[in-house]
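See structure below.
The block that comes next holds chain A.
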Amino acid sequence: MGGPEWVTAVNLIIWTGLVLWISRLDRKIRDLERER
Partner candidate 1 sequence: MAATALAFKGLSRRFGPVRALVDASAEVEGGGILSVRGPNGCGKSTLLRCLAGLLRPDRGTIAARERGRELASDERRSRVGYVAPDVAFYDELSGRENLRLYSRLRGLPPGRGEILLERLGLAGERPFHAMSSGMRQRLRWAFALLHAPDILLLDEPFQNFDAAGERAARELLAERLAAGALAVVASPSDVALPRVAGELLLGG
Partner candidate 2 sequence: MKRLLALSLWLWMAVVIWAAFHWAPLAAGFKGESSRILFFHVPVAWVSFVAFMTAGVESVLYLAGRRDPRHDRSAAAAVELGQVFAVLATVTGAIWARIMWGSYWNWDPRQSAIVVTMLYYAAYLALRQAIADGPSRARLSAAYAVLGLVVSPFLYFVLPRLGFSLHPEPVINAAGKLEVESRMLAVLTASSLGFTVLFYWLHALRRRLGAVAARRDEGVE
Partner candidate 3 sequence: MSSSWAAEAAAVFVKDWRCELRTRHAVATLALFALTTLLVASLVLGPIGNDAEMSRRVVPVLVWLIVLFAAAAGLPRAFVHEEESRTAIALRLAARPSAVFAGKLVHIATLVAAIEAIVAPLAVALFDLRVAAAAELVAALAAGGLAIAAATTLLAAIVAQGRGASTLFAVLALPVLLPALALAVAATRVALTGVAEGNLLTLLLLYDGSVVVAGFLLFPAIWNP
C-alpha cells in the first residue's frame, strides 16, 4: 500500500472518471444545442 503502483492506479482511476464525466457533459450539451 502507498507504493508508486498504488498511487498511479488511484490517479488513473480518477483521471478516467473525470474524462467519462466530461464526455457525458459534452453529450448533454450537444442535446441541448440540438433542442433549438
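Candidate entries met the following condition: all candidates are chains of the complex that A comes from, given by their letters.
The definition used in the following text is that contacts are C-beta pairs under 8 Å (C-beta built on N, C-alpha and C of every residue); 3 or more make two chains touch, one makes a residue touch a chain; residues count from 1.
None of the values given here were measured: they were computed from a predicted structure.
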item: Touching partner of chain A in this complex, picked from 1, 2 or 3; value: 2
item: Parts of chain A lying in touch with candidate 2, wherever the complex brings them together; value: 4, 7-8, 11-12, 15-16, 19, 22-23, 25-26, 29, 32-33, 36
